[in-house]
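For this view, one protein chain was removed and the others were kept in their places.
Presenting chain A:
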Amino acid sequence: MRSYEKGLWLLILLLTAAVVYAVFFLVPPAMGLGSLVRIAFFHIPVAWVAVLAFLVSAWYAVRYLRRPSARFDAFSAESARLGLIFVVLATLSGAVFSKLTWGSYWNWDPRQTTIFVLLLIYAAYLTLRSVIPDAHRRARVAAIYALFSFLTVPFLVFIIPRFYFSLHPAPVINGSGSIDMDPVMLKTLLASLLDMTLIYIAVLYHRVNSERGVHHET
């Protein structure tokens, strides 16, 4: 492991410890949700990284199509693999929150639908990769599917939740563009978002740079 990687992991470790402390000891109970609000400091960051991983996968798909390179394909594929893990975590944490607040694990709320479709896309992308034996064709086809399925994200994330009635709490930045949140909660949320993003970046680089990342499928 290189020195900057060690530094990054050390930063992640410290930040994670600080976030865990803040979530359990500093964040006040929220109105209407009580202590259940603490789940949000895990759920929102993993959901954010799930979408970010998809964006990164699509970005490297564009770069691959413009200039085919095994490294770009590795970034796209590894980002999708990590994205699948994060989207599963977001789905599970959301389902637990749903059970504790609304009484059922799953009721096809628009936000649940969105995250579920993202899960389907990741699963379809990885299935497609697994059934094409030729490495060059696999990379090209996977890049095209990543971009084609990427079209659904703006519709599912921004349009469908606004069309259908949702029980899901309003996004952090609400409809009027302002942030309506306790300052301690907001700082903790921002720190947890940064922490989860750094974890994603560190794992992504580690996997791509390791032998598994580059030679796994060749």
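The criterion applied here is as follows: a contact is a pair of C-beta atoms (placed from the backbone, for glycine too) under 8 Å apart; a residue touches a chain by one contact, two chains touch by 3 or more; residues count from 1.
The rule we apply is simple: contacts and distances are computed from a predicted model.
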item: Absent chain [UniProt protein name; select from "MacB-like periplasmic core domain-containing protein", "ATP synthase subunit a", "HTTM domain-containing protein" or "Heme exporter protein CcmB"]; value: "Heme exporter protein CcmB"
item: Residue among A:85, A:100, A:132 or A:201 touching the omitted chain; value: A:132
item: Residue, one of A:147, A:181 or A:202, that touches the chain absent here; value: A:147
item: Hidden partner chain, residues of chain A it touches; value: 65, 68, 113, 117, 120-121, 123-124, 127-128, 131-134, 136-137, 140-141, 143-145, 147-149, 151-152, 155-156, 159-160, 163
